[in-house]
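All protein chains of the complex are present and in place, except for one that has been dropped.
Right after this comes chain A.
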């Protein structure tokens, strides 16, 4: 009974996901909702706003600089977590405490 219920639920989920994939816009189509006036603004004004020929760099570090700062904070958090787990056993003072 449980198995039949799981199969029914999973096949319903499969139909839902497949139908939503079929509704997705075609890759690279000009009609995509992501090609809106923001894209046009970046392409038109990036050079006069930032004076950088690489529009991608000006979007990443200037228009969305706060997002990039978040990315670097993520890197910092990851390294802080890894070091706090791994260094605790390499440090000599902690090791003596564990052995005691």
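Here is the rule we use: a contact is a pair of C-beta atoms (placed from the backbone, for glycine too) under 8 Å apart; a residue touches a chain by one contact, two chains touch by 3 or more; residues count from 1.
The rule is short, and it goes like this: contacts and distances are computed from a predicted model.
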Name the absent chain as its UniProt record does, using one of the following: "Chemotaxis phosphatase CheX-like domain-containing protein", "NADH-quinone oxidoreductase subunit N", "Cytochrome c" or "Multicomponent Na+:H+ antiporter subunit B".
"Multicomponent Na+:H+ antiporter subunit B"
Among A:16, A:43 or A:79, which one is in touch with the chain left out?
A:79
Residue-wise, where is chain A in contact with the chain that is not depicted?
47, 49-54, 56-58, 60-62, 65-66, 68-69, 72-73, 75-76, 78-79, 82-83, 86-87, 89-90, 95
